[in-house]
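Structure first, commentary second.
Only a single protein chain was left out; the remaining protein chains are all shown in position.
For chain A:
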């Protein structure tokens, strides 16, 4: 029972917060928070889902572009 859909939900929560902040683009802030706190596998799974076209908040979709992926 994989539960990677939770990752989108968690990213959406971050997006809601960072969208209300004035200082920097929300997508970058979401990605920075994800890079700081998620394992490489979680980050990869998240980006894979976005690439596969899963439904998500635009900020979450944009964030995927800034998420650091494991080498290789």
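The working rule: contacts are C-beta pairs under 8 Å (C-beta built on N, C-alpha and C of every residue); 3 or more make two chains touch, one makes a residue touch a chain; residues count from 1.
Rule of thumb we're sticking to: contacts and distances are computed from a predicted model.
Asker: The chain that is not shown, which UniProt protein name from "Formate dehydrogenase alpha subunit", "Aliphatic sulfonates import ATP-binding protein SsuB", "Cytochrome c peroxidase" or "Sugar ABC transporter permease" does it carry?
Answerer: Matching "Formate dehydrogenase alpha subunit", "Aliphatic sulfonates import ATP-binding protein SsuB", "Cytochrome c peroxidase" or "Sugar ABC transporter permease" to the record, the invisible chain is "Formate dehydrogenase alpha subunit".
Asker: What residues on chain A make contact with the chain left out of this view?
Answerer: 1-4, 6, 10, 13-14, 16-17, 20-22, 33, 36-42, 70
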